[in-house]
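Omission of a single protein chain aside, the complex is shown with its protein chains in their original locations.
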């Protein structure tokens, strides 16, 4: 592929201009991604119009950080009968095309119960992209014995997502126990000097364990997308 | 593998106790990693003793963030004739076992010339682990036309390392142009409100592009290890 | 003009003392500005009194960051029939004197849909000062192909306003693609390590592109005023 | 100009690949800019090679943040007889083509004597681009009477650069006294809670005066480039 | 007075133990202060009990940061007929002993209308301590001409309180125009990079003007107490 | 005890897997601790299930940071007749086994009345673990005479908990007056530059007094657990 | 005095323009201040020229933050025989006019020995303005018994300067023991979480004691100027 072709390819990628938003329709084709709407800061009207535009192509659609009233407004349109609301993940899911399941399990590990909303956002995202995601909850470093029973499962994975707030040390500990990469998701769980997730974020960035990379605080979505990208490539081979 | 076996396996991993350090000798076996010494905060005497302990096993050894005087002290021992000093990367490399080269190229992209030390740390690390790493320098977002000629190469990679200081926006831009994961390395290059790399770090953590994960500021080493882990798994298949 | 004259000119500038506020009446004369009220921290009573004082001179009046209940209170006075509420911009606009339209277009570009409230504040402000402002929405750096169709328009502008939250990289990218100055407005759009706009602010301040200057987080108003000042001077010539 | 043409224009912009750097040669053509090298983080060898590459085109060359030993190394090559070192500005200047002087004066105002290095960086940069820049020094807000004699000159300018550390209030004060835009440069001058320029930066970003925009701490270069861009356009007319 | 006497004097200062609070009754005697209750974090029950304990001694009582419902609860007890609620200052005032008025005026200057709540807290506090406080509102540095008419009054004061949010530059400007000390009160007025008053706080701490000292963000109370302490001593002479 | 035994002991510690949480049942046995639920981020359903699981073993149960509606939901199950709600501490307490009281008093000292919720969390926690905790309230450093009467009691303690917000200086002062260790709890009490407890936290970490250690902001629970651990060991002897 | 007169008075204040600096010559007249040079960021040549300009008027001159090599350069000019270097304070003092001594003592209290440089800067500054300043050293809050012997002296002062780093609690403690105002100077003494004086600064700003105001970190000079202003006014009476 020449340089001109590479740029031309970019220039011609299809998208739809809704005025307030430019909706990509090539993402699904190129990557097997769902179409995704990040809801905060958008009005219900905007979300619904983008949702319509995306759903019309027959693809899977995912709306993240959707408050219940957003889903309600969407449901009231009666246009998306198969859309469901994942309460813990605060996600709206419209699965129009079932993807073939991954060969391997994608473990999503949380330090505490309060990290569940972020972990389920990751799970919902990974699943709509075909990953067989499994939650392992509440195995934080202050009680390592709770983590030990899961070691065999973790050591078999191609990639692991670790979700933790407060001191955020779980990513380092797991990173040291496995030989695959770990995607660390700091959460805003905690109080006082957790500073809305800053503590966990810094801990994870400073991890001494090999293979740990980090995403934004509470960004279960991004962790799942990256993990899926990697796992797919591994399962496909290069 | 049972839980008991998993734990027992951990417990029996070999290491050597030098008093001031516990040197792992299983890392090479398990992961094909070099043995690694992070130099800051260690005395020359400590670094040399760890180096000896590691080299004695016949493995590759890598000492990162090594000031020139550290290499000089090591060279003066006359014990490691094949050790070389990589000046830009500030790394000491002793390659005793050549690893087979990766099938694919690992691109390491920098925004500016001043990001080179971090990028070469990543390159040296990746190479000693068998990766065919290639630098693409000085293609920051303020002059996108400099990036375009490299698009075809980037779009063929399994994974890309992006190294950028100042505004750190290159990771997002590349993340949006390719379909593989991107490991973003913020650097402390900049002044004033770059706050020693904080600006680039935050930019990268807040990236809207799919598949971008982040490591610590200036941590070329960790980016290379993770990229290698992922690329190996992809080349091996699951 | 002598020093004494310059100072005397300052001293004699007219304003009206409402006790809790000192209302400038020369701004319109000197600069062709609307009279402006920044609403937060003011009571409805205070806002209405200032509004009355300003409107009485027959000038255009703009109230920024006005919650809907402020406009309601103002409307209930039935004194300003022509005042309208711009919902997305959270602005109250009373246009009593139509200014001649600018010769050139002032592009206001946003990275995402959620940046619209700040961008529309800029648009409303620029328009009441006579600028022909145009919104280009949702062209963030994670999908550069969405930006490309607008390049011709951007390259013709005298000055461009770029509004972006999260990683805020759009200002640098556009700054590198055009030869005119860019005024960058970081927004508080984002979560986690966006730290209420700090991430975008730092990105923009550290921009490597020539001609980029920055205003306060979410300050669409100030960006529009400065852009108008500059564009007017360009259109008038020196 | 069509979209395809706009992109093609970008793609074909000339630059020279030195391996560690990609040197733009179109900047001079497009903008009448000097070629610029930002020195920190580059080795002497790299700086000299870039300097050679740039000078070979016959353009003006500017190297910023150059320590004296950098100039010494450059001088030792004996290749650039006309290059001079501006000590206060820490800049190396090679003026091969004299630009026509601007019609108007560009005032560069400092709050204190210690802000001079940043102000002179701005002055040197503006002058090599043809601006008739004039320094007005040491007129900080704690002694407004020192500022008053300069009011007539300031009120005649098309644009003003204000350089201030510590409390950084001078930009707001001048912004309120003139009707042209002000580019504010916070400096790292100060101690304690000035936090290396953070205090002045925040002050300037929060300015209530109309028309004030801000660049990075100590970034005299960027302020000068933007001011020149604006002033040229004003002098040319739209 | 010997050391033993000084300590004994401390030890025997009277206070009343309410269990959840220890109420000083000597403050009034020693300093002519009102008894003061800082309301946040205290329950209505606690506030009322402390108020009763204080009022029983016949002294003036001041409750700061009191939400309207606190005053309502207090009023419902029907025990303090003369207590009044100062809405803008959010203060409850019970004046049982009128203090003789100060000889001089204590000016309290604000940069904007939104600084009024903090300024009125200062005013209410100063007045209950006998000061003849006067507000000068909305004379921020972006329009110095609004400040000039007040110069004669300011230059006659023994001490001045300056209340400002956003860029907080007013304290420096006034400090440079008068020869008396200035107590600067940063306010949390602003948005974005004002960071809840941090910007104004840093500006004031870095003031180059002589005689400026600073209190906590929004702490009108403390500024008034200190100003009163100083003015009393001046009026009494040493 | 051999290494193998130590690890085996860890591996076999009993816990119960509720899916969203892993409930420890050995804590009580090993340490005489109550079973503890940290409520924030957990749904009522989750809290009730964990509570049931813990209570079923006959142990004491403590739920911290429980909003009143959590207790209401728990009470509505009618399963825990003896559970009580400690309003100030925001704790739910189910005491099923009374522990023998400590020989010595554990003083919990607060700087102000607003620190009471954190102090009572510490008191409730210490008491359910058998400590004879006593509150000493409102003895902040701005009125040392209020502290003096308590010196004899403080000097007899084995360990002291000091709870303070705002400037947080009380821990240092008490640390200098006693010879036992002090556990300092910074609170988020304050405003402005207290930055939600950061000021008190930094003060306490920088204490010059011997024997002062610090826990997270508002973490009365952790202070009480540590104090109890230490006091028990002292009372038991080594 | 009319407004016009007040402004005219400002406008006509004498100063001398050295190009790089504008030297005030009215300060001495108006306030009995020494002429002051803040040295950092100025070259030796600049400092000497300003010094000459100031000394030529026969006034007292004070150069603060002067490194020894600055004094050496000044001494080498042989023009200022009576100038002396105060090593601990890093100040150059030229006393050409002896001011009459204050009636009262100005106590300058330090928490530790390492705070001495800042305290002696305050002492030197106060003394050249005629204050009878006295140091009370090393009486930090971790050993209150060291403070007690000084209570009688402190309780007699008109105003007190308190200099403290680390936890900075001394200002609050003294503020609670005296009835006069306290000027608190945080110092950068400390390490780790003292964050170069931030900890002490926040402590002092959050002081609960009445009458405490704060200056910039390490700003002994400003504290002394303000204290002198206040004490003079008290001694003169209003």
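Going in written order, the chains are labelled A, B, C, D, E, F and G, and every chain counts its residues from 1.
Here is the rule we go by: a residue touches a chain if its C-beta (ideal position, glycine included) is under 8 Å from a C-beta of that chain, and two chains touch if they have at least 3 such contacts.
What you are looking at is a predicted structure, and each value in this text was computed from that prediction instead of being measured.
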Hidden partner chain, touching residue among A:102, A:199 or A:222: A:199
Option from A:136, A:177 or A:225 whose C-beta touches the chain left out: A:177
Interface with the undisplayed chain - residues on chain A: 111-112, 140-144, 166-169, 172-173, 175-177, 190, 192-195, 198-200, 202-210
Residues of chain F in contact with the chain not shown: 1-3, 5-7, 10, 30-31, 33, 103-104, 148-149, 151-152, 155, 158-159, 177, 179-181, 183, 201, 205-206, 210-217, 222-223, 225-226, 229-231, 233-238
Missing-partner contacts on chain G, residue numbers: 112-117, 137-139, 143-146, 148, 189, 191-194
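Methods note: only the chains that are shown with their structure count from here on.
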Shared chain contacts [chain B and chain C, defined touch]: A, D
Relative to chain E, chain with the most remote C-alpha centre: B
Whole-Å separation of chain centres (CA-atom averages), chain D against chain F: 57
Centre-to-centre distance between chain F and chain A (centres being mean Cα positions), rounded to whole Å: 36
Chain E: positions in contact with at least two other chains: 10, 112, 143-144, 148, 177, 192-194, 198, 201, 205-206, 210, 216-217
